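All protein chains of the complex are present and in place, except for one that has been dropped.
Naming follows writing order (A, B and C), and every chain is counted from residue 1.
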Amino acid sequence: MTESVDIDRFTAWLRAFAGAIHEHAAELTELDSAIGDADHGSNMDRGMTAVAAALDADEFASAPALFKKVGMTLVSSVGGASGPLYGTFFLRFGGALGEGDADVTALGAALHAGIDGIVQRGKAEVGDKTMVDAWMPAVQAYDDARGDGLAAALRAAAEAAARGRDSATPLVAHKGRASYLGERSAGHQDPGATSTVLLIESAAATLAAS
Amino acid sequence: MTESVDIDRFTAWLRAFAGAIHEHAAELTELDSAIGDADHGSNMDRGMTAVAAALDADEFASAPALFKKVGMTLVSSVGGASGPLYGTFFLRFGGALGEGDADVTALGAALHAGIDGIVQRGKAEVGDKTMVDAWMPAVQAYDDARGDGLAAALRAAAEAAARGRDSATPLVAHKGRASYLGERSAGHQDPGATSTVLLIESAAATLAAS
Amino acid sequence: MKKLINEPADVVSQALIGIEAAHGDRLRIDHEHKVIYRNGPPRAGKVGLVSGGGTGHEPLHGGYVGVGMLDAACCGEVFTSPVPDQMLAATAAVDGGAGVLHIVKNYTGDVMNFEMAAELAADNGTEVRSIVVDDDVAVQDSLYTAGRRGVGTTVLLEKLVGAAAESGRPLDQLLELATRINSVGRSMGLALTSCTVPAAGRPTFELGDDEMELGIGIHGEPGRSRVPLASAAEAAQLLVDPVLGDLPYGTGDAVIAMVNGMGGTPLLELYLMYGEVHRLLQQAGIHVARCLVGNYITSLDMAGCSVTLVKADEELLALWDAPVDTPALRWS
Partner (left out) sequence: MKKLINEPADVVSQALIGIEAAHGDRLRIDHEHKVIYRNGPPRAGKVGLVSGGGTGHEPLHGGYVGVGMLDAACCGEVFTSPVPDQMLAATAAVDGGAGVLHIVKNYTGDVMNFEMAAELAADNGTEVRSIVVDDDVAVQDSLYTAGRRGVGTTVLLEKLVGAAAESGRPLDQLLELATRINSVGRSMGLALTSCTVPAAGRPTFELGDDEMELGIGIHGEPGRSRVPLASAAEAAQLLVDPVLGDLPYGTGDAVIAMVNGMGGTPLLELYLMYGEVHRLLQQAGIHVARCLVGNYITSLDMAGCSVTLVKADEELLALWDAPVDTPALRWS
C-alpha cells in the first residue's frame, strides 16, 4: 500500500507548525537577537497565527488551494526575509501538488519545487548560513529514504534538517542580516534554519500515519 | 588689642574657600542631585577656580576692590542660582568694608550687608530651605559672640551655620529648584546651605589669628 | 556615562563649534560669550528678542534663532543659567533702537541672572522688558514659593512673539502679548529615565524598571511624584488632566498643542503619544488647531515627554502661521 497525504493531514501539519512556532517564538527571537534583528520569532508567529486563522475560517477544496492561501497569507503578514521565503515555499509547494492526495513521490517533488522557490528568491547556497542549510540536506535525506516509505523519509528529512541547522552554526553568514556581522556571526545558530527544522519535524509528526 | 583683618587674610579666606569647594565639589553636586539639578558642586568649583585665578593674576589695593573682583567673577562665571547669590554677597560685603583693615565690628556689618544682598536677590526667608538657613543663624551667632573677639565670633558663626544647615534638612523647600519637589524635598540637606557652611568655616580658619 | 562628547567641561563650547559649522550661513556665534545670533545687524525699529538658559535643552534656544523667532540665544553651562555678561552682550548686540525683550524660563537662577543683566543693560540705556514663563502645572504656585517652572510654553511663546516682533510690534505690546500667551499656556511632563549631566557622569536620579517620574521639569530634577510605569494611554491622561484642570476650558476652545520629547524618546513613541493626547482633547471638546510633535525642549538624554497646550485665538493662530526660518522650526 502506498501511503498518501490528504488535505486533513496537510492541515494538521500546518496547525502543528503554527503550534511549534508559537511555543518556540521567544527562542527564535532570541537567536535572531544574536545575529539579526530580534524578530524572527514574532514574524513567524504573526504569520502562522494568521495561517491558523485562515484554516479556521475556510474549507479548502484541494491541497493546491490550501497552500496557495497559506503562501499568500505568509507573504502578506510576515514581511522581512522569512515572509517571502516561507511564502514562496508554500506557493510553489502547493503548485507542484496535484488535486488529489499526495504519495511519497509527489510530496518529494513538491518539496523540491518549494525549495527551488526559496533559492530563486533568496539566492542563498548551502553554507551561506540560512534556512537553505536546513532545507537542502533535508530534501536530500528524503530522497534517499523515499524507498522506505513516507514516515521514514520524513523522519530522515527532519533529522537531516537538524544536522544541517547545526552544521551551519560554526559558519560565517553570507546571506541575510547575519552577513553584516561578518566573522562575528560564526558560532551562532541560524534562526531561519531553526524554524525550518520545526516545519519539517511537524511534517514528520503529522503527515505520515502513526 | 582689637584684632583686625587685612587683605592678606581676606585673600587666605578666599583661597581656603576655593580649596574647600574643590574638595567637596562632588559632595555638593551629589546633594544637588537629590533635590536639584546636580550642578552646585561644579558651579561653585568653576566660580571659585576663577576667583583663585583672579587672585593669582592681580594685586588688590583694598578689600573693597578685592571683593568687587570676587563678586563680579562669581556673577560672570557661575550662573544658576548660586552665581548671583554668592556674587551679590561678595559685592555687598566688599562694598560695606572700608579701605583699611576690618575689625570685628566692621566685619559684622559687612556680613550683614552681604546677607541683605542675598535676601534681596533671592527673596528667601529662614525656613525656605536655602543658604539663607545657614547665613541667618551664623550672623546672629556672630553678633552675639562679637564681644568675645573675632576668633570666637567666627567660630560661633561657623557652628551656627552648620546647625542652621542641619535644621533645614527636614524642611520642605519653598525657594529654589528644590521647591519643585514639594514634600519630597524634606529630609535632604540643602546644597547651598552646605557650601555656605564651608565659606564660614573657611573664614573661621583664616580670618582670625590662630 | 555614554555620550558623544570629549571633556565634560567642553560640551557647550564644542557644541557651539558644531552649530556654527552646520548653520554658519544663517547664524553667527560669539564663542567668548556663548551667544548664538542671527547673521547680520539688528533691524532698525524691530524689537530684539533674547532668550537663553542652561544648555541641554536643544533645540531650545539656539535652534530658534532666526527670522520670525529669536534674535539671540545665550547658552549657559549644562542645566545652568547663563551669566549676566552673556545676556548683557546679547542685549546690546540685538538692540535696533526699539528695545529688547528677555524671554526667561522661571527658574531661580535664570530669573536672577537675567534680572542682573536687565539692570546692567538699563544702565547702558537699553530699554529692556522681561517675560518670565511659568507654565508647569506640576508645581504648585504660591506667593511663598519660587512659583511654577517655565517649560514647554517657552517654545510656542518664542514662535508667537517672534512673529509679532518681526512684524514691527513695539516692545510694550510684545510684553503684553507674551504675558497673555504665558497666561494661557500650561505644561506637564514625565520621565521614564533620568538624564545624565556630563559633569556628574551618572544619572541624576535612580528610577526602578517599573516606575516613572511624574511632573518633571527640564533639568533632570526628580518629579513631583513617582508612579508606576504606565501605558501611553494612561500616561497621556496623567499629563492632559492636570493641564486641562488648571485653566477654564469651554467646548470648542482652540489650542496649539505640543507633544514634546525629552531627548531620549524616539519620534515613533511621540507620535503614538500624540494620538492619545489628541483623543483626550477631542473627548474634552477641545479643538487642536495646530500642533508640534517632536523634540523641542529637552533634558539631555532623558526618556519621557511633556504636553503643552496654549489656548489660541485667531490672532495667535495667525502669528503661529507666519513664516519662520530657524534651524529647528521652518515654514513659510
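Definition applied: a residue touches a chain if its C-beta (ideal position, glycine included) is under 8 Å from a C-beta of that chain, and two chains touch if they have at least 3 such contacts.
Being a predicted model, the structure only gives us computed values, none of them experimental.
> What are the shown chains that the omitted chain is in contact with?
Checking the complete complex, the chain left out touches A, C.
> Among C:P42, C:G63 or C:P82, choose the residue that contacts the chain missing from this document, as touch is defined above.
Checking each option in C:P42, C:G63 or C:P82, the one touching the absent chain turns out to be C:G63.
> Spell out the interface residues on chain A facing the chain that's missing from view.
With respect to the unshown chain, the touching residues of chain A are 29, 33-39, 42-43, 46, 75-85, 121-122, 174-177, 179-182, 184.
> Which chain C residues would touch the chain omitted from the figure, given the whole complex?
Chain C touches the chain not shown through residues 2-6, 11, 14-15, 17-22, 55-56, 58-59, 63, 192-193, 209, 212, 229, 231-233, 235, 263-276, 278-279, 288, 291, 293, 295, 298, 300-301, 303-305, 330-332.
By definition in this document, only the chains that are shown with their structure count from here on.
> Where the centres are mean C-alpha positions, what is the separation of chain B from chain C, in Å?
32
> Taking each chain's centre as the mean position of its Cα atoms, how many Å separate chain A from chain C?
55
> If you average the CA atoms of chain A and of chain B, how far apart do the two points sit, in angstrom?
75
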